[in-house]
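I am attaching a structure below and will ask some questions about it afterwards.
One chain of protein is taken out of this complex; the other chains stay put.
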């Protein structure tokens, strides 16, 4: 399953080179991830209320072509691993048919109080499956 | 008393017009405010641990001249009101002798649990005085 | 005329107090301003191609109530002055019927090459009228 979200490049996203600053795509991966999780019934506010955090452990991005102010881009998110212990996603960010950026992220789950890595409770894990 | 902090304009702070994006100065006011409070013995992490938050209620900024990538700017922060109920600061951001931005902020204190406006405990208030 | 744009608060917009960081609203005013200008036929990329920049000269914001991760907010933008020399806008940011933030901005027009304040060419000014 691939979840698609449209996003507009705002003026404040650009830099002196006249393109969207590269660190923004890492933020935009997060938008895709949140929408993917929402689509399978997982709400991150609920997870935080249950004392579970989801820190990111790895990010990779390849930048193929730049986005510019005012362009509408699409964030495509695909899960490649969703287990009790971690979530892995792949991303493609496109403008029309042009692939601008591809990427990968890994998150683990931790207990909000202890800060230690934890396994996801069944309530969430059944949704990930 | 005026507290001065130096700060460098990074590439990611700039926009397509080739200058530091204006919203960054609002962030930089925060750097000045934090250093001002530190200088009088107030640590915001300690305040949060004591269940006190300090949401901002007003911001004003006048932009006189732009800052650019790699420039060193100086944030000057002066308290204009520090009471049990609110903190008000004025700011000047300069590059050498050129005033780039002037501004003003107001913060109140709220209880982290209730979200309601609260009065600052004596422990902090004596420092503000 | 008031132009309304919906916007979602992303995780990366939040801070340790669990709310959208206040500097983001200044960025979101920009989203409203760009949409307002688009609605009257003004495209900022075209303006920059015509060697006209539009630096901000004043920002004011009053923060009434915080926005949180994942909430959908609405940015309402109203022009209060649109002349050859400057643009002034007022903003209301709402979540449903709750006014979260109100604000004001002023932009002037400058020549990209000289950096000096300039008057808007008729091509754009007739649109502003």
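Letters A, B and C mark the chains as written, and numbering starts fresh at 1 in each.
The rule is short, and it goes like this: contacts are C-beta pairs under 8 Å (C-beta built on N, C-alpha and C of every residue); 3 or more make two chains touch, one makes a residue touch a chain.
Since we're looking at a predicted model, the values are computed, not measured.
Of the candidate positions C:7, C:21 or C:92, contact with the unshown chain belongs to C:21. Checked against the full complex, the candidates B:30, B:60 or B:90 give a single residue touching the omitted chain, namely B:30.
On the side of subunit C, touch with the chain left out of the figure occurs at residues 11-12, 14-16, 18, 21, 23, 69. Of the residues in subunit A, those that touch the hidden partner chain are 16-17, 19, 22-24, 26-27, 30, 48, 53, 55-63, 66. Along subunit B, the points of touch with the absent chain fall at residues 10-12, 27, 30-31, 34, 43-45, 68-70.
Keep in mind that, in the parts below, only the chains that are shown with their structure count from here on.
Remark: subunit A and subunit B have CA centroids separated by 31 Å (rounded to whole angstrom).
With centres defined as mean CA coordinates, subunit C is found 27 Å away from subunit A. In subunit A, 11-12, 69 are the positions where the chain touches two or more neighbouring chains simultaneously.
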